[in-house]
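All protein chains but one are shown in place.
Moving on to subunit A:
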Amino acid sequence: ISSSSNGPKAEPMLLDHDPDDLFAEATEEVSLDSPERQMILSDGPSPAITPVTINPRADVFDRSPDQDEDEEENRDTFDIQISVSDPEKVGKTSLSIFSRDEVCVKRRFSDFLGLHSKLASKYMHIGYIVPPAPEKSIVGQRLGRRSSAVTELDPDAKACLCCRYLLRTVKQPALLKDPDVLQFLESSELPRAVSTQALSGAGILRMVNKAADAVNKMTIKMNESDAWFEEKQQQFENLDVQLRKLHASVESLVFHRKELSVNTASFAKSAAMLGNSEDHTALSRALSQLAEVEEKIDQLHQDQACADFYLISELLGDYVRLITAVKGVFDQRMKTWAKCQDAQVMLQRKREAEAKLQHANKPDKLQQAKDEIREWEGKVQQGERDFEQISKNIRREVGRFEKDRVKDFRVVIIKYLESLVHTQQQLIKYWEAFLPEAKAIA
């Protein structure tokens, strides 16, 4: 079993449960005890299945007495560790997931997309932030370059992306309980998610819907009564812009660091040749040593570039996409409001119609009109309830999102700093070893 050497292992992410969470009770049943993890080789046509482990562990902390849902969150947590290692390309990307029930499942990339679209259709309209689907390729824009390059992600990066997607999904308490998610994680055969293919009928329908949504967004003028929402929306707009900019800068950093690595290696070779050509013995040796140092530094640059990429760049990319999902949820709220408004307008119309009928004295139509009024009253009530619910959900989701964001970034920053410290450590070591060589030139 080989495991991906470049990508970092997925982090155990903590799940926080909100005491208000409807599903809080239910999740406790899912807490599993922790026997030994067993690695099972996949039996299947695709070779080189690399271990992916789901390792749920229940750690139960004391419930905090503070029930305030905005502040202290219930520390009833359990850790799920999902790591996805390198898939081999077998036509499509396939991943193996070991679950503790010893079910090994293979998932294609399109399966992830299918899961996402199911979850999105179920949860977005009630205000849950559904983690965005992993993308097959990325459109990256390099600072200083005018063109944007569409690059197909390499398998390692893809695997990491899918892994992070899964982790984010299971972090959402509601989503974890979702039967589709559980099926995804555990069942051996998934019906092929055909509707995720770009040019399928469903795909086209999705595109049309997206366009319609965009148009609607422009036409809906919502009377925002709640300052919190207005403020938050603005915040997210700003954050979106800033993160995109940051992401572009970091991508540029990765690119340039890779370039630096290549140039350092090339210089190392050249210095070695110069050393060979040099006829003064001590200087010749020093130049050869210099070449070796530069070679090692080149390796350091490569490692650092990896850290830059896998830690920071990918995280930023994820958050750029997540914020799109967040904005989507705000849009859903607007849609809900619009629906509610429409219902009210309809109700008004029906009432007016009824009034007219009363004057016109048509008893049979009157009954129908009264029925319709009741129907629409119901709809209005439902609309208002939906609106309240979605607003409440969004508040909670945004709070959770922000907490997670701080945590995610903190974790990543610490890792990055550690990588920087390590790099400097190595640099010092190499140059200190070289110094006596330089001094020995006589």
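The definition used in the following text is that contacts are C-beta pairs under 8 Å (C-beta built on N, C-alpha and C of every residue); 3 or more make two chains touch, one makes a residue touch a chain; residues count from 1.
Assume contacts and distances are computed from a predicted model.
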| item | value |
| --- | --- |
| Missing subunit (named according to UniProt) among the choices "Signal peptidase complex subunit 1", "Sorting nexin", "Cytochrome c oxidase subunit 5B, mitochondrial" or "Multifunctional methyltransferase subunit TRM112-like protein" | "Sorting nexin" |
| Contact residue for the chain not shown (choose from A:Met222, A:Val345 or A:Val406) | A:Val406 |
| Of A:Leu115, A:Val181 or A:Ala286, the one touching the omitted chain in the full complex | A:Ala286 |
| Residues of subunit A in contact with the chain not shown | 61, 64-66, 72-73, 75, 143, 235, 238-239, 242-243, 245-246, 249-250, 252-253, 256-257, 259-260, 263-264, 266-267, 269-271, 273-274, 276-280, 282-283, 286-287, 290, 406, 409-410, 413-414, 416-418, 420-421, 424-425, 427-428, 431-432, 434-435, 438-439, 441 |
